[in-house]
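Excluded from the complex is one protein chain; the other protein chains are retained at their positions.
Going in written order, the chains are labelled A and B, and every chain counts its residues from 1.
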Amino acid sequence: MSDNNRFLHPDRLFSAEPKARDLSRALYQSISDLPIISPHGHTDPSWFADNQNFKNATELLIIPDHYVFRMLYSQGISLNDLGIPTIDGSYTETDYRKIWHLFAQNYHLFAGTPSRMWMDYVFVEVFGFTAPLNASNADHYYDQINQCLATEGFKPRALLKKFNIELLATTESAIDDLRHHAKLKGTGVENTVITTFRPDDVTNPESPKFISSLEKLAELTGENSFTWDGYLNALRNRRAFFRDHGATATDHGHATPRTEDLTKAECEQLFSRILAGDFDAADAETFRGQMLTEMAGMSLEDGMVMQIHPGSFRNHNTPLFRQFGADKGADIPVRAEFVNNLQPLMAKYGNEKNLRIILFTLDESNYTRELAPLAGHYPSLKLGPAWWFHDSPEGMLRYRHSVTETAGFYNTVGFNDDTRAFLSIPARHDVARRIDCRFLANMVLEHRISEDDAYSLAKDLTYNLAKNGYQKTL
Amino acid sequence: MSDNNRFLHPDRLFSAEPKARDLSRALYQSISDLPIISPHGHTDPSWFADNQNFKNATELLIIPDHYVFRMLYSQGISLNDLGIPTIDGSYTETDYRKIWHLFAQNYHLFAGTPSRMWMDYVFVEVFGFTAPLNASNADHYYDQINQCLATEGFKPRALLKKFNIELLATTESAIDDLRHHAKLKGTGVENTVITTFRPDDVTNPESPKFISSLEKLAELTGENSFTWDGYLNALRNRRAFFRDHGATATDHGHATPRTEDLTKAECEQLFSRILAGDFDAADAETFRGQMLTEMAGMSLEDGMVMQIHPGSFRNHNTPLFRQFGADKGADIPVRAEFVNNLQPLMAKYGNEKNLRIILFTLDESNYTRELAPLAGHYPSLKLGPAWWFHDSPEGMLRYRHSVTETAGFYNTVGFNDDTRAFLSIPARHDVARRIDCRFLANMVLEHRISEDDAYSLAKDLTYNLAKNGYQKTL
Partner (left out) sequence: MSDNNRFLHPDRLFSAEPKARDLSRALYQSISDLPIISPHGHTDPSWFADNQNFKNATELLIIPDHYVFRMLYSQGISLNDLGIPTIDGSYTETDYRKIWHLFAQNYHLFAGTPSRMWMDYVFVEVFGFTAPLNASNADHYYDQINQCLATEGFKPRALLKKFNIELLATTESAIDDLRHHAKLKGTGVENTVITTFRPDDVTNPESPKFISSLEKLAELTGENSFTWDGYLNALRNRRAFFRDHGATATDHGHATPRTEDLTKAECEQLFSRILAGDFDAADAETFRGQMLTEMAGMSLEDGMVMQIHPGSFRNHNTPLFRQFGADKGADIPVRAEFVNNLQPLMAKYGNEKNLRIILFTLDESNYTRELAPLAGHYPSLKLGPAWWFHDSPEGMLRYRHSVTETAGFYNTVGFNDDTRAFLSIPARHDVARRIDCRFLANMVLEHRISEDDAYSLAKDLTYNLAKNGYQKTL
């Protein structure tokens, strides 16, 4: 670690108050070498399956990172000029050096954002730069990054090792063939890179891919996925297939955390109407709600940990969506409600000790009002970390300050990076570790926990809770 | 006070910054000996009426405290193993020493929670322990607590004195006969322990006890509580009866703070339909809303202070409710709305200077958006302190930081412990006093109030505002 760097200070993110800073640093040093557990994210499994060198700084660091290009876009820089691929065939820049320059010229826009902090970490810790990026050193940066990327030590599997990643979960659709994960067997990283079961395409009747996904589901499983029983069995079958590729968890990205507890007859009737196209938005919501409950029931059977990530208005910018497609920085959080929405599921399975449901939110008003009280009561519920826009120093501090008093530390599950930006993984975990140590140090100095407890909690928050929280429960 | 205790530090909860800590401590020392005013809570009046010794540590400290057992339950420990009484006749543990061990083994789960801080205070300040509870000293703890509890000095009335409690309000249903309060006369604590009028069972048509409560109301008052006028008169009668037993306040635990201002004809019609069982959920909400307005009207007649505690989804865990009944840690906050809901009541009585309505919330987003602006305008409105899940160091800090700028200090009413855990009362008030002093010290050091003002405000927040805020207004 480079300790005397003017743009990546060794005491960054700790409180400035001297005693708090000293204790934060000591706590941090006690856990900074622990391996990374990354139990939820969106890296591309082909990177690890094929182990090819990354191409260049722009294609690796800018084009896939919607945190980065949404900020530039908000300041009037077009996505075309940033090389973002279009889906309507319109022109987009392909001169990657030119795009890198545009990024460097506008790097000041990121002041105070987590993207800046992650990017600086990558520049210093991964690529060894000693001066911050700006317009005048953009070429030097671009060339040096590209040189590094061309070497053996920067191949994806080498980086897994360099980053001290013990576990990295990717996320695949329920109808993915998992060919990349299959290819990992024998490479030495087959126990490091695992998949996660994400069935949204086959549980959301409003997905344009719903019917074709059900056809694919039938094809993959041999079940008749157009009957209610066959559909459920097909899902069971795919869950088992995912577990064979390392999956310990499922993930559900519904707009709301609505759950239902319908009778079997009601389910069959609703499913029929949906297959017949004879349904409205309320029916679709009911169906998604019932499917969360069904998925919880299957988790109880097979021990997979269930994650619920609700509350995003996807693709809010319709013209941009038509031109560039999904995941372009235009997913905007909306208010979320958990107490009424989860009640049917909780009444059915909430008291099961062998069920683990991890809840996330983009609506921070849920923390003290709903989520901490729910997780501080139901044995099946745990709280995921500060998510997405809240995966940031301030967001993490608000999370710890808000949930700890009611849910305690042990109803949380450590950190998730949730990223598709592979190189930022150590940076993101580093931010989380620093903020947790800062929080714990302040608790000690305010005599709210003992110093011994703080050291023990630092290890739990960094490693044990993530490791245990995402283990299969059966 | 034991000042050099490793698990109850004399500077706990103050800011770690040295000057802030010093001033916090000085402010705290100026008010720490003031008597406790506890104007709202749920202790059992029979304790003070009968003055029997408490039985043992488990029955006193664990079984009645849903803050404690909900956290253990959330981590997979069954309520049966914790000795929580069932209502369905199923088995529950009665080996209280065994339950105490289970608690001690899991005491680490409370790290960072207010329960831990309150419990440690009780262990140190009430029972004189010098080392934190853990699995290996569980027997020592259990025996020493039980020994203390068997002595004269630990009888309820002796503890009232030891705790320096000047006033303790319990809460009784409108149809309670107040026999325990009656028995207090002549015991020397008749002016210390008073009741509070809680009419929810007779104002909520959806309560299963509604009709039987109305019958009881008729029986107790001689009024025909099945006519609108008779019903209101019966309530007036009971309010007077409660005032005769010391009550200065009423309390209303509706799901929402909805209020109405119906004509008398509309009231009579609605009441008839309700008595006939011919009503839906909206009618019930309208009726509850009208009853808040009626109660405000009666407060204007008789000077009783009105408290509104909305926003809890009671008994969210239906299987647990069926087995164990109410108040088992499964009451979960939901979003609350005050501005539209209170408007009818405010339009009718909001400008009355002889009316005092104290508002509470479980939804902290109300603080800056709704509650502080309302209390900073209407002469009838005051803000209750941070409540329930927010009765915690962080919750209190958020409260002060959120409401003070718009409502000022003088539209608040000091601290409520709102507890059924008698021994925790001094601990809870101590936390509130420390946090208020911390807040005031920071205000001084940021030159936002003067040091003189801080000393004066510390006394107001600790004593005067509670004392005056809950005095009858006529």
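Convention: a contact is a pair of C-beta atoms (placed from the backbone, for glycine too) under 8 Å apart; a residue touches a chain by one contact, two chains touch by 3 or more.
Note that the structure is a prediction, hence the values are computed from the model and not measured.
Asks: Which residue among A:Leu362, A:Leu383, A:Met443 or A:Leu461 touches the omitted chain?
Replies: Answering carefully, the residue with contact to the hidden chain is A:Leu362.
Asks: Using the touch definition up top, pick the residue from A:Ala16, A:Ala265 or A:Ala282 that touches the left-out chain.
Replies: Residue touching the chain left out of view: A:Ala16.
Asks: Can you work out which residue in A:Tyr28, A:Phe54 or A:Tyr73 touches the chain that's missing from view?
Replies: Result: among the candidates, A:Tyr73 touches the missing chain.
Asks: In terms of residues, what is the contact footprint of the unshown chain on chain A?
Replies: 6-7, 9, 11-17, 70-71, 73-76, 108-114, 117, 132, 313, 316-320, 329-335, 362-365, 389-390, 392-395
Asks: Provide the residue numbers of chain B that touch the chain removed from this figure.
Replies: So the residues of chain B touching the missing chain come out as 17, 19-20, 337, 339-340, 343, 346-347, 350-351, 353, 365, 368-370, 372-379, 381, 401-402, 404-411, 442-443, 445-450, 453, 457.
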